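Removed from the display is one protein chain of the complex; every other protein chain stays in position.
So that you can tell them apart, the chains are marked A and B in the order they are listed, and the count of residues begins at 1 in each.
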Amino acid sequence: MNRFEVLTPADLAHAARLLARQGHVALAGGVDVIDLLKLGIIAPATLVNLKNLPELHGIEPGPRGLRLGALTKLHEVAEHPFIREHYTAVSDAAREAATPQIRNLATVGGNLLQRPRCWYFRHPDVNCLKKGGDRCYALTGLNRYHAILGGGPSFIVHPSNLAPALIALGASARIVGPSGERSVELEKFFTLPSVDPKRENDLKPGEVLVEVNLPPPPAGAKSAYLEAREKQSFDWPLVGAAAMVASDGASRTVRDARIVLCAVAPIPWRSPEAEKEIIGHPLDAERARAAGEACVRGAHPLADNAYKIAMTKVLARRTILKAAGIEEA
Amino acid sequence: MKHDKHGPPDSRAISRRAFIKGAGAIAATTGLIRTPPASADAAPDAQDGIVERIGPGAQTIELKINGEVKRVTVEPRVTLLRALRDHLNLTGTKLVCDRGACGACTVHLDGKPVTSCMVLALDARGHEITTIEGLLTPDRMSPLGAAFVEHDAAQCGFCTPGMMMSMAAALASNPKAQLEDVKRAVAGNICRCGTYPHVFAAALSVVRGGNRGES
Partner (left out) sequence: MTTPSTTPAVRQAAAHLKEKLLRLAAPALGAEPSDIEARNDLFQVRFDPSRKMSFADVCRRIPGDSLSAEGERVPNYEGYRRDQAGCQFAEVEVDAELGIVRVLRVVAVHDAGQIIDPLTARSQVNGGVLMGVGYALFETRRMDPRLGIMVNPTMDDYKLVGPLDVPEIEVRFVEVANGFNNTGVMGFGEPAHVATAAAIGCAVYDAIGVPVRSLPITPDRVLAAMETRA
C-alpha cells in the first residue's frame, strides 16, 4: 500500500472540491478502497474522509418513500423493520451480502460504487483492459463467473447485489459535485463497458454519492431478492435476481413490475423483456417461467459460463413468484 | 510511545498545526456524523475547508482499546489490525487473508464485530475497540472461552480469537441463539481445520447454560 494523507473536509462542498483534484479518492466505509489500495489498483496521494458529513448519514422513512444516506451500513439496511416491510428486496439483498463483519463496515454507497471482483482485474500481475491494458483476459480466459449479457469489450459482472434490488424499487441517487447537485435514476447511473471499459458508473471526478432515494412502492407492490451461490457461507453470487411485482389482489393481474438481474452483466441488468411477459397478465408459474426465458433471450455466453443462462431463468422465475407470494407447485 | 516500524515520522506532516487541532477534535466526536468543531474556521486549512489533515507520515493517535486509551504512532495507511499487532503488541488478533474474507482479525467496534484488516487505525478513533484480550484472558475466562476449551473448539487455534469475537457479539445480542443463528454468527469466519461443529456446540452450550458469552 502506498503512503497517503487523509483529509477531513468541513462540509460537502469542500469534499466535492477536494475530490475533483488529481489523486484524491473518497474514504467512506473503506472496505473496497482498502482492498484496492492493498492490491495497488489505486495509489492515491490523498484520501478524502467523508464520514463526518451529516448529509451522508441516516435512514429516513416517510410518506414520500425512503432516504438512505450513502454511509448507511449494510447491517442497518438488512435489519431495518421499515425496509424489511416495504422494500423487502433491498433488505434481503443487504442480508445476503458479504459477511457479518463486513456488513458492519460496508456502506450503501460503497456497495454501489465498489469495483468488480473479476479475478483478472484484481490480480496484481495482470494489466487488463479496466486497468489500462489492451484486453479483457476473461474473454478468452477463465470466465465462469463473467458476463452473459451486455459484455464487451470488458466482461466483468457488476458486484453489487444491492443495486438490482434498489433499481427494482425505482431508486434514484442524489449526487453532489463541485458545480452543484443532480439526481439520477439508479438504473441509468451505471455504465456499460462499451461506453467506457475503465469505469462502472457515471460518478464524475469531484462528485459524491450522497444518498439513495426510494419512492413509495406502487400500490399492491411486493418485492424479493434471491441469489445463487456456490457456497452458502460468504461467497459472491453466481446469479441474483430482484423483482418488484404490483398486482391486483384477487385476479393477480400484474399492473407494474420490475425485474433486475445481478452478476450477469457489467451493470445491474434490468430486463424489460421479462417485465413485458408479466405486466397486464394474471401471474402464475407459467407466466413467471416465460419471464425467466425472456430475461436471457439476448444472452451471449462465454466458454465457461453458459450455465448462468439456465440459472438466470430459474432465479428470475422464482424471484417473481416469491415477490408475488405465489408458492410453486 | 511505540517506535513506528514503517519508517521515520514525516516531520513536515507532523509540523502541520492542523494535526494537533484536528486529531483531538475528531477523536472527541465518535468519528461519526455531526458537524465539525466550531473552531474549524480558525484552522490553517480553513480556506480549503479542511478540518483535519493527517499523514502521510506517522502521527500519534489515541485509540480506546479494551477500556483503556492507548496512544499509537502510525501512518494513515496502517490498518487497525496492524496497529494492534505491530504497534500495541496485542497479538491475539490474527492476520490471515488481510482482505476481510476470513474473519481471523475480527474485533468489536462499539460492540459489533468487524474485520480489523479493513479498517484504518485512524478510523477507529472515537470508537470502543474490544480485542480478544479484552474479552478474556487465561486468568479471567469467559463462559464462552471455557466452553470453547471444553468442546475442543480449536484445532490449530489460529481462527479461534476471531471466531470467538464473532460468537461473543452474537450471543450478547441474542442469548437464545439456536444452531442456525450461531452458524450465521460466524459465517464470516473461516476455519481450515474444519472445527466448526465444536464451535457451534460450544456456543449452544453457553446458550443452554444461560450465560451471555461475555463475562
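By our rule, a contact is a pair of C-beta atoms (placed from the backbone, for glycine too) under 8 Å apart; a residue touches a chain by one contact, two chains touch by 3 or more.
Note that the structure is predicted; figures quoted are calculated from it, not measured.
By the touch rule given at the top, the unshown chain touches A, B in the complete complex. Across B:101, B:118 or B:168, the single residue that touches the chain missing here is B:101.
Take chain A: the residues that touch the chain left off the picture are 117, 119-120, 122-123, 125-126, 137, 140-142, 144, 228-236, 238, 304-307, 310-311, 314-315.
Take chain B: the residues that touch the chain left off the picture are 96-97, 99, 101-102, 151-152, 155, 183-184, 186-187, 189-190, 192-200.
Just so it is clear, only the chains that are shown with their structure count from here on.
Every residue of chain B that touches chain A in the complex is listed here, in rising order: 13, 22, 26, 29, 31-36, 40, 46, 48-57, 75-77, 79, 98-101, 103, 106, 109, 112-115, 117-120, 122-123, 166, 170, 184-185, 187-189. Considering their complex, residues 1-11, 13-14, 17-18, 27, 30-31, 34-35, 37-38, 45, 47, 49, 51-52, 54, 57, 75, 98-102, 104-105, 233-234 of chain A touch chain B.
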